[in-house]
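As you look at this complex, bear in mind that one protein chain is not there, while each of the others sits in place.
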Amino acid sequence: MDDSFTNTNGVSIIFKMIKDIQDNKQYLSDIDGQIGDGDHGINMNKGFTLCEEKLKEAPVNLSEGLKILSNILMMKIGGSMGPLYGLFFKAMAKESEGKEVINADVFQTMLVAIPVELSKVSKATPGDKTLMDCLIPAVAAYQEAIATGESFKSALMKMKNAAVAGRDSTKDMISKVGRSSRLGERSIGVIDAGSASCCIIFCAIADAIFELLN
Amino acid sequence: MDDSFTNTNGVSIIFKMIKDIQDNKQYLSDIDGQIGDGDHGINMNKGFTLCEEKLKEAPVNLSEGLKILSNILMMKIGGSMGPLYGLFFKAMAKESEGKEVINADVFQTMLVAIPVELSKVSKATPGDKTLMDCLIPAVAAYQEAIATGESFKSALMKMKNAAVAGRDSTKDMISKVGRSSRLGERSIGVIDAGSASCCIIFCAIADAIFELLN
Amino acid sequence: MLEGFAASMSSLIDTTENPRVLKLKDAPIKNKVGVVTGGGSGHKPAFIGYIGKNLCDAVAVGEIFSSPPAQMFYDAFKAADAGSGVACLYGNYAGDNMNVAMAIEMAKDDGIVVKTVVANDDVPSAPKDRRENRRGVAGEVLMWKVGGARAAMGGSLDEVINAAQKAIDNTRSVGIGLSPCTIPEVGHPNFQIEAGKMEVGIGHHGEPGMEVADLEPARKMAQRMIDIIIPDLPFVEKDDVVVLISGLGSTPPSELFIFFNDVKRILDEKKISVFKSYIGNYFTSLEMCGITLTMMKVDDELKKCIAYPCESWGLTQF
Partner (left out) sequence: MLEGFAASMSSLIDTTENPRVLKLKDAPIKNKVGVVTGGGSGHKPAFIGYIGKNLCDAVAVGEIFSSPPAQMFYDAFKAADAGSGVACLYGNYAGDNMNVAMAIEMAKDDGIVVKTVVANDDVPSAPKDRRENRRGVAGEVLMWKVGGARAAMGGSLDEVINAAQKAIDNTRSVGIGLSPCTIPEVGHPNFQIEAGKMEVGIGHHGEPGMEVADLEPARKMAQRMIDIIIPDLPFVEKDDVVVLISGLGSTPPSELFIFFNDVKRILDEKKISVFKSYIGNYFTSLEMCGITLTMMKVDDELKKCIAYPCESWGLTQF
């Protein structure tokens, strides 16, 4: 039982994400406020909290939980974050659907599907100072670890580290996409809010899986 | 010929007033700008210059000139200054009309008629920081000088001095009437623009009459 | 400016020989009483925005915050008069009173009959027992709406004057200022409002109000303003009223609607029913930030006049 968990138990990943986003509401808004419009924490918290309420209605497994989260983000949260994170979790839901057990390989397909789905609506690439700067290296680090034969846990640890490094890399970037792009050079010096929330999400996922694997 | 002048020659008073108002256009706007809306010089110059043009059409005597000036101010200059100075010169015109010779007594009736006429449209009294603070003491000083047997010239000199003192007295007043009244205490420290133009007019009248009496 | 305005509204508005007097294209309209107003500029859409069908026929446009000279009012009378007389509906300011009075004298010589209604709806500008000293503010819009409609319905000069007078007699206004305005020629604000404070009862040129109070939420502001105007008329249970809420220039429209919502709630409680509401920038003070609340109690005649269609830059309704 050391290298997989059940879809049923996997729902704990959802609750961990909800908690960590809620705990970081103010932090996310504060960094968005420095070069954006200061509502990123509000937007994310709103979506994840609506999901929390929905989950109280009936027990779900990981795939169902991801689908609910995706739908709420897409339907209830405006701007571009609703659709972007909505598709993020839609990809994960789709690839895990029907899988009773989630192992390192299944999780890899879930991860890899995210950038594919997002590319349908966002043209942002790493270097643009968006959540892509966290997402792309995090997924790549996990893939590389698995490819070189590392364990599920070890690959998750690599993913987490890459997410943090990716988030931090946005600090020195000039924003090229979204609201902060109009600041040009003045956008340097602050972490991108979307990369910060993306990092919180990857860390939450990794931490929740660690618990499940122990 | 030492104590009177003809209505015909008296038209020089009009030209002297026009010139002095024109010369002080900037000054009047500047002081109005400190506690008012900065257009008093513009308003006065506009009226007196329109009058100058009108006077080029045909020669007039003092009474006719005063009437033209009055009409132009009343008809073409807006705000309350047009009507106020319009009535000011209307009073002087009316009392001098038909008088071939203007002596100290005729001039006194001309002066005394001004505050009577103005009181029909303005409730301002001395102390309100308006042109009344120049007008009322100037007229009173002239009357008093004549009552105590002084000469026309001497009475005019008293009038002039009182006009200057009246103007200066507005510096320490709190404005109670017109635009500057909304400044309350902050209106202290600046001469009232209307009292300054009124002083220019009294000085111009006195100076022109001195010339006529010599 | 006036040229551009007339050009942009060329199907409705015409210039006149006096460059500071604009008129309705069709004016003077045969067998109709002419409706005229005028005043200093800086109050857009007032005054030119209310030249229009079933509103004002001609308007005299003074300099910023400065009454137009008598000549302009006179020229506006001439542009509006079709022989049925002119109703001059204007606001109670010293300069306007003097200049209109002189213009009427001039018009008399031409045989033009002019009668006036002087708006004095601004409650805080004088106590009730000296109501004749009160200034005219946004209530003027309702006075023009009523007078204009009554004239369009074929009213005689006296009928138009009586309707407009009834309109303003049943109208009360109060304003609150949050930030000052600057006359461009002067270049600095012509009064100050401290940050976090508001001037209750401010006039349309920044005239000081009755009180400087701490800034408060729309709900409290609505209550405060209603408490000033309701007892003054007084407005009572079962009254039908027109509510006009105007921004003073730079107030975001969304705040006007938030404010209206609070006003409506209080009026509902008092069982005063809103016959019609006008929310927007109807009478401004350059770029001042603030709000005016105007209420007019309406009877059947006033209702008919308010409901009457009209067309102008500032106010168009079917």
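For reference, chains read A, B and C in written order, and residue numbers begin at 1 within each chain.
FYI, a residue touches a chain if its C-beta (ideal position, glycine included) is under 8 Å from a C-beta of that chain, and two chains touch if they have at least 3 such contacts.
The structure displayed is predicted, hence computed values, not measured ones.
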Contact partners of the omitted chain among those displayed are A, C
Sole touch to the unshown chain from A:Ile77, A:Met159 or A:Met173: residue A:Ile77
Listed in rising order, the chain A residues that touch the chain left out are 33, 37-39, 42, 74-80, 82-84, 86, 121-122, 179, 182-184
Listed in rising order, the chain C residues that touch the chain left out are 1-5, 7-8, 41, 44-45, 249-250, 252-262, 264, 277, 279-281, 286-287, 309, 311, 313, 316-318
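We adopt the following convention: only the chains that are shown with their structure count from here on.
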Joint neighbours (chain B and chain C) are none
Greatest centre-to-centre gap (Cα means) from chain C is with chain A
Centroid check, CA-based, most central chain -> C
Whole-Å distance, C-alpha centre of chain B to that of chain C, is 35
Taking each chain's mean CA coordinate, chain A and chain C are separated, in whole Å, by 57
For chain C, residue numbers touching 2 or more other chains are none
Touching two or more other chains in chain A are residues none
